[in-house]
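With one protein chain removed, the remaining protein chains of the complex are shown where they sit.
Letters A and B mark the chains as written, and numbering starts fresh at 1 in each.
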Amino acid sequence: MKAKYLKTIAAGSAIALVAFIGIQPAQAAKKGSITLRMTMWSSNAGHLALFKGIADEYKKTHPEIADIKFESLDFATYTQTLTTQIAGGKSPDLAWILEKDAQQFRANNLLLNVQPQMETTPGYKIDEIAPGALGLWKSTRAVYAYPFSTSPFAIFYNADLIKAAGAEDPAALYDKGQWTWANAAKVAKAVTNYEKGNYGMNFPTFNYTGWNGLAAVWRGFGAEAWNKTGTKCTFNSKPMIDSMTFFHNMIYKDKSFPAPGIATDFFAGNVGMSLIQLSRAANLSTMKWKFGVVPLPKGPVADAQVIGQAGMSVLTKSKNRKAAADFLVFATNPENAAKYVQYFPQSRTPLMDPKVISKASILNEAQAKLIVADGITKGQILTSHPKISTIELTIKSTLDGLWKSDANITQTLNDVCTKIQPTLR
Amino acid sequence: MRNKRYTRRNSKLTGWRLFGIYVILILMAAPFLFPTWWMFTASLKPIEEVFSFPSSLIPNDFRIENYQEVFRLQPFLRQYWNSLSIALIVTVLTVTIATTGGYAFARIKFRGRNKIFVLLLTALLMPAEVTLIPIFRLMVKSGLSDSFFPVIIIPAFGAHAVVGLFLMRQFFLDFPNELEEAAEIDGLSRFRVFMKIALPLAGPAIASLAILSFLYSWNLFLEPLVFLTEPNDYTLPVVLPQFTDTYGSPIWNVQLAAASLSVIPVMIVFVMAQRHFIRGITMTGLKG
Partner (left out) sequence: MKLKAKHEERHWRTGVFMAAPVLLGFLFLVLYPIVSVIRDSFTSYNPLSGEAAFIGTDNYLRLIQDETAIEVAKNTLIFAMILVPVNMALALFLAILLNLHFRGRTSFRAIFFSPVIVSTVAWTIVWKYILQDDGPLNYFLGNIGIDGPNWLRDNPWPMISVVMVQVFKNVGLNMIFFLAALQGVPEEMYESSEIDGANRWQQFKKITLPFISPTILLVAILTIAGAFQVFAQVLLLTGGGPGLSTTVLSYYIFINAFQIFDLGYASALAVCLFVFVMILTVAQWQIRTRWVFREV
């Protein structure tokens, strides 16, 4: 009896020891060699192949780099995972940064100023980058990120479905100058009523949690979350109330927008229009039906185009700052930036040429000019704030009050301001 | 003097009573069984059928690819191994600590023993979120926060070990004295008494504790979520919610396939061993 137990304990300990050794995180290969790590929120095979290719080329001329790793983090929790890595002492060397986090990361000194490298590297042509695109990422004497994706929001639509529903084609409406939110709602309603299980429009980036994407709707009504300096809450302004009432009607009166808890997929073919960013529409080429692309509809107050941005930065808490900055400059020089065009709209002027864009992506030249070139130059970046992570939870949970059929819109928006104004001060 | 009526308590139920009991139990079992059923069936459906209207009880269209997707989207095999090896180490450590400690608290008098035991019980009440923050900072300062160390140490030495200690102490309290006293008269040291007499007889209790500890580590979510930040290091509970599309909504069929994979081995072991397992828990248990 005793021997049996002792044997079990011994076996268990042996297994445990082997397992313990086996699970040690992989150490760096050689002493003196540098391994760089970049976090990103995409796990798309094409994106990864693109970056790996650039990395391989870089390694050829830089023997001190042992490896460059690309780590795909889940998009929904990207910011939180990244900040936990940083706070936990395990900061990556490079990272994709969301536009909504730009101000907060800068305020906490998390992003490295890479302007020196950009200016001193021959052929980098920093002046090619459209100044508007750099807005979030630069101050007078510093640049904190390369805006590797400047992606306008647009409406993709299923032309076949809309035609079958008897509604007017959005591109035709646009040409007539009548592509407004009111008309868009009509098209959506027609598609919804056409067949059970259809929805007129969906908005995946928003999906009832990503509230700052709603700027794509409210800006057309002349509304904004807060004033320019971020010190006064304007969620309860009349334009905002109007825009949210309009949106609420689309969801609960027309029912042309899926209510919370209902999963829809534009690429499955039963959704008429989808409000998405260009950079996230990689699946379009696989569609079996005729599709169209138009800019965001005009609102009653303004024709507001909205851009989402993503920057690529070096993190100040990285242990290999210089090596990371050198790689960043290489990966975003004119030659490599040209490779991004097929996935991410670029903000280097030569790459904003409609001919170049339409060759690399699925858009034709007219669409490319309309959406990408004009969108980037005329559009405004999504809402951000230096204290975003403090107020985000409050905004999201208070705005939740809007997403039910008997919502009191004015009251809810007032609540948002009451709650966040003290912090905005 | 057995009255005929007494045997009713111990006799087998028959007739309408039995039928009634079965009906009640089957109805109540539904929320316990159906989730597992749905998990397996949905994991094999193509995405359109997952939300098809009307819902299908058995997949019309079997898609093994969902399971392949699991391995394509994440380094799942490696993550499986992470969960497994961590759970094994935690189990070995917890059993060792809880058994030796439990014996000490049950059978050996030392100063302040009872007071310390009550103090230890407060560990049971401590919400993990409370202790996690300082432990997180401690790990960061000592440079250990990017390894498996916290995920192993916290269950093996922390509140869970106290639960194990409590169970083992309870078990050893009921131990008959005579065996040990006889051994001591023969001149064995207290520790050898423990090793040679008490330990071998504690088999069932140790087995139950081992199973409980393994499950506890296998299911740990908060600590791995906070301390493991690289996909290669993730354990299964952290990975499961991450099978999402580019917009952050879950890819249900793939996510449930991953959940099935994480549940199947545990289920198999359980089904094979459930009789011993449930009895073992009763034995160490809180009969009072």
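A few notes on this one:
By our rule, a residue touches a chain if its C-beta (ideal position, glycine included) is under 8 Å from a C-beta of that chain, and two chains touch if they have at least 3 such contacts.
Since the model is a prediction, treat every value here as computed from it, not as a measurement.
Considering B:I64, B:L77 or B:M267, the position touching the chain not shown turns out to be B:M267 (whole complex).
Of A:A172, A:I262, A:A302 or A:A366, it is A:I262 that touches the chain left out of the display. Touching the missing chain, out of B:A42, B:I197 or B:L228, is residue B:A42.
Counting the whole complex, the residues of subunit B in touch with the unshown chain are 3, 5-6, 9-13, 18, 21-22, 24-25, 28-29, 31-36, 38-39, 42, 51, 53-55, 96-98, 100-101, 103-105, 108-111, 113, 116, 119-120, 122-138, 140, 153-154, 156-159, 161-162, 165, 184, 189-191, 194, 215, 218-219, 221-222, 226, 236-238, 240-241, 250, 252, 255-256, 259, 262-263, 266-267, 270-271, 274-275, 278, 281-283, 285-288. Residue positions on subunit A in contact with the hidden chain: 80, 83-84, 86-87, 108-110, 209, 259-263, 389-390, 392-394, 396-398, 400-401, 403-404, 419, in rising order.
To be clear about the criterion, only the chains that are shown with their structure count from here on.
Subunit A and subunit B have CA centres that are 39 Å apart. If you check the complex, the residues on subunit B that touch subunit A are 47-48, 51, 53, 73, 81-82, 84-86, 88-89, 91-93, 136, 139-140, 143, 145-148, 196, 199-200, 203, 226-227, 229-233, 241-242, 244, 246-249, 252.
Interface of subunit A with subunit B (complex): residues 1-2, 5, 12-13, 15-16, 19-20, 22-26, 42-44, 71-76, 81, 84-85, 87-90, 197, 204-205, 207, 209-210, 263, 265, 268, 280, 282.
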